[in-house]
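Note that one protein chain of the assembly has been removed; the remaining protein chains are unaltered in position.
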Amino acid sequence: MLINSETLLRVRYAETDQMGVVHHANYAKYLELARIHWLEELGVSYKGMEAQGVMLPVVAMEFKFKISAYFDDKLTIKTMLRKIPTVRIVFDFEIYNSEKELLTTATTTLVFMDSKTRKPIPCPAYLITIIKNANQE
Amino acid sequence: MLINSETLLRVRYAETDQMGVVHHANYAKYLELARIHWLEELGVSYKGMEAQGVMLPVVAMEFKFKISAYFDDKLTIKTMLRKIPTVRIVFDFEIYNSEKELLTTATTTLVFMDSKTRKPIPCPAYLITIIKNANQE
Amino acid sequence: MLINSETLLRVRYAETDQMGVVHHANYAKYLELARIHWLEELGVSYKGMEAQGVMLPVVAMEFKFKISAYFDDKLTIKTMLRKIPTVRIVFDFEIYNSEKELLTTATTTLVFMDSKTRKPIPCPAYLITIIKNANQE
Partner (left out) sequence: MLINSETLLRVRYAETDQMGVVHHANYAKYLELARIHWLEELGVSYKGMEAQGVMLPVVAMEFKFKISAYFDDKLTIKTMLRKIPTVRIVFDFEIYNSEKELLTTATTTLVFMDSKTRKPIPCPAYLITIIKNANQE
């Protein structure tokens, strides 16, 4: 495990379904928030990265749902970089509720992509530097 | 009332919330489907229109929710063009369930926009011609 | 205008569409957040209210979209109670970006509903008291 961040969010009413719990599709959105926050903690703006022509589409994702989340729950998402990124960047996630119960584990794999050619590219050098520096702290 | 279309759709599970009904935000998505279908019935592809540099953002919308819709309901959306479009195009909608109950009425106003300049433009001439011809049938 | 609150939120990536702006359906979700926050500022939990058998479905909503919101924007939603609630409660909203531009105005009307009978009921007395007290401050 390399660099971690913690992201807090609150479950929105619109994210529930008629089972009375968070609909599972929303977890993909929660992880996206968490990754963008993880970058932000490293001083990197995903918005800025896209403006510079680098996109990060998700190419794989896996979820295990253990305990449901409910409307108004305060969730903590722990985001963990798995290894130094190459063309791919892999994150592991743990989602907890405010009672510290582990609700969900997940993994997402994303690919650095040139937004014009839509072809995969290596992780930008500045990001690797930032990750390595952060990892040594 | 000028030209009408009817669009059928089925309520998705993910569109419900913990009240056990369709969450109100989804109706904006239903109307979008209905407008795109309305264009399609006139032989116009919204996708093609965007590819040619014309976008149609929503600038105003109003809803009155009378009766709830439920998971798996088969809804009919009646889409009615209010008048010949100018820079703006205004639609009125009625949403019915399969028991012909009127669930929701709505109005949306959209603006034709040049997708490069992001400035308003008049309704494309070919679309006005199509609307006038359809209206005379 | 009676009692106001201000709610901050950040635009999520998943809330954008291929026009590159926030898809209009998401604004209904933003206002829901803002109303729940408005209640919270008065010391009232909407979750608790539902647990006590009172629901607040939206029966009407209106939006005027003036300026688009973008991914990562920090939005401020100003929520304004229009008058002392009866069976209905009406809110006006203004959504601003971080440059203080007014992006969107909106109004929503909700109805207090008994969650068992699904019939309209008057606004709970304790909520009227809280509103009147807050209004005198």
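A, B and C label the chains in the order they appear, each numbered from 1.
Rule of thumb we're sticking to: a contact is a pair of C-beta atoms (placed from the backbone, for glycine too) under 8 Å apart; a residue touches a chain by one contact, two chains touch by 3 or more.
Remember, it's a predicted structure, so these values are computed and weren't measured experimentally.
In the complete complex, the residue from A:3, A:42, A:61 or A:90 that touches the missing chain is A:61. If you put the missing chain back, the residues of chain C touching it would be 13-14, 16-21, 23, 25, 71.
Residues touching the missing chain, restricted to chain A, are 18-19, 21, 24-26, 28-29, 32, 50, 55, 57-66, 68, 115 (touch as defined at the top). The chain not displayed touches chain B at residues 12-14, 28-29, 32-33, 36, 45-47, 71-72.
Definition applied: only the chains that are shown with their structure count from here on.
Taking the mean of each chain's C-alpha atoms, the chain whose centre lies closest to the overall C-alpha mean is C. Taking shared numbers over all numbers used, the chain A to chain C interface scores over half, which places it in the same class.
Among the remaining chains, the Cα-based centre furthest from that of chain A is the centre of B. The centroid of the Cα atoms in chain A and the matching centroid in chain B are 34 Å apart. Annotation: 25 Å between the Cα-based centres of chain B and chain C. With centres defined as mean CA coordinates, chain C is found 28 Å away from chain A.
Multi-chain contact residues of chain A (touching two or more other chains): 13-14, 71.
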